[in-house]
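Apart from one protein chain that is not included, each protein chain of the complex appears where it belongs.
We call the chains A and B, going by the order they appear; numbering starts again at 1 in every chain.
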Amino acid sequence: MSVLTLQIVLTIAAALVGTGLFGALSQQSIVMVMMGLELVVNGVLLAAGSAWYFLTPQLPDAQVLILMATVVMAVEMAMGFAVALAIYRAQQVDTVDAAGELGG
Amino acid sequence: MTRTSGTRAATTGAGMADPTTWTSVWAGLGVVAGALVLGLVLAWFDAVARAGVRVGSRAVLVPAAAAPVREGMRLLLGQRRTTVAPDRLLRTLAVCAVPVLALTSAAVLPLGGHSVVSTSADLVWFNAAEALLWVAVWMLGWAPNAVHSLVGAYRFLAQGLAYELPLMFAIITVGVGAGSLRATDVVAAQAGGAWFVWTMPVALLVFLLGAAAFTFWGPFGAPAARDIAEGVLSELAGLDRLLVELGRAVFLGVASATAAAWFLGAEDGPVLPGAWWYAIKTLAVMAFLVGVGRRLPLVRPERFADIAWMVLLPLTILQTAVVAVLVLGGFYG
């Protein structure tokens, strides 16, 4: 039973990752791209949580992984907002299509 | 499911089977009722303080004490207001969220070694309930599609950026002192007069300041100030307004009781029964909060942000550091 629950929760986490990836790739606005990435990390949180609870609750490793994912999200957000502001201020760019300086 | 209810009880601390969690529905209802009473008492204190700061005569104070109930009845019977092209969904969510979050924060109030919800991170529970107000109040200001309420919403966020970090450090200090994030452990750590207020006065003050700020009350009322026609509250009338005002009062009342539990040892005290002590401490915190808060002028968010980051934040970090050193020295036993 616990394995079945684990598999269902992991499937849900995979759905979150897939949805987030779709959003991050399809959205034009920089802020919306960041929301897609957040959704991907949301899936990671859920997957790591279920791995802890259903596989190794006696070990702290999966908990530490969640903590790391949270930190990744905080860093992504802070830097994302800062870059979005900087590029808007410099070039009035608010979509990823218009930010093509590094696009070869 | 590998873990049956039997093994659940064996592994203490696992979710709802916790020994410090009340399992009865009546306990939940009782805490809801208690939280409403706390809100009402706070509203009374507030009304009396506003009417009687200078007057002080019974002729003014008695009608003032009745004001919250009268005002509540008036709002209950009053017409709700609507604006052009509002975001109805977000308004409904926000109006319901404010009182619900206030009650949620009451769930971790420790009472006699129990609380309705007892997790291994109760202090974070309270903090999360309070943080959700950021979103609720912003939605409240955004939803009516009106300029004054939106200005109020942005003021609340600006104020939030100022008060949140010092408040978090104040809460962390309690956790450091108790060596646990569980509310009942925090109370147990203060038994026998070892109240945290003796070693954490700054944390207590910042906690109360944070409580006033997240309910945008008193000197932190800029998001609902008169210069923007009551800001986030400007487009609320009738039942909507009643729910939001109720939520604010209950949240401030619950925060006072929480301060009494986290910093003043809850039921701890000589001679009188524990419940009396808890009530006296809560009322004392409320009297202090309202008495001081209603005497201070309105603080503008941009000024408060400066003070919060340059003065309060270093002070609270220092407070946490002092408590951490005391813990290492074995001061808290």
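What we mean here is this: a residue touches a chain if its C-beta (ideal position, glycine included) is under 8 Å from a C-beta of that chain, and two chains touch if they have at least 3 such contacts.
In this section, contacts and distances are computed from a predicted model.
With the options "NADH-quinone oxidoreductase subunit J", "ABC transporter ATP-binding protein", "Permease IIC component" or "Cytochrome c-type biogenesis protein CcmE" in hand, the undepicted chain maps to the protein name "NADH-quinone oxidoreductase subunit J" (source: UniProt). Per the touch definition above, the residue from B:Val147, B:Ile307 or B:Val325 contacting the chain not shown is B:Ile307. Mapped onto subunit B, the interface with the missing chain covers residues 1-3, 7, 11-15, 85, 87, 89-90, 93, 119-121, 124-125, 127-128, 131-132, 134-135, 138-139, 142, 145, 154, 157, 160, 164, 180-182, 299-300, 302-307, 310-311. Touch with the hidden chain on the side of subunit A covers residues 1-23, 25-32, 34-36, 38-39, 42, 45-46, 49-50, 52-61, 63-64, 66-68, 70-71, 73-75, 77-79, 81-86, 88-89, 94-95, 97.
Criterion: only the chains that are shown with their structure count from here on.
Subunit A and subunit B have Cα centroids separated by 32 Å.
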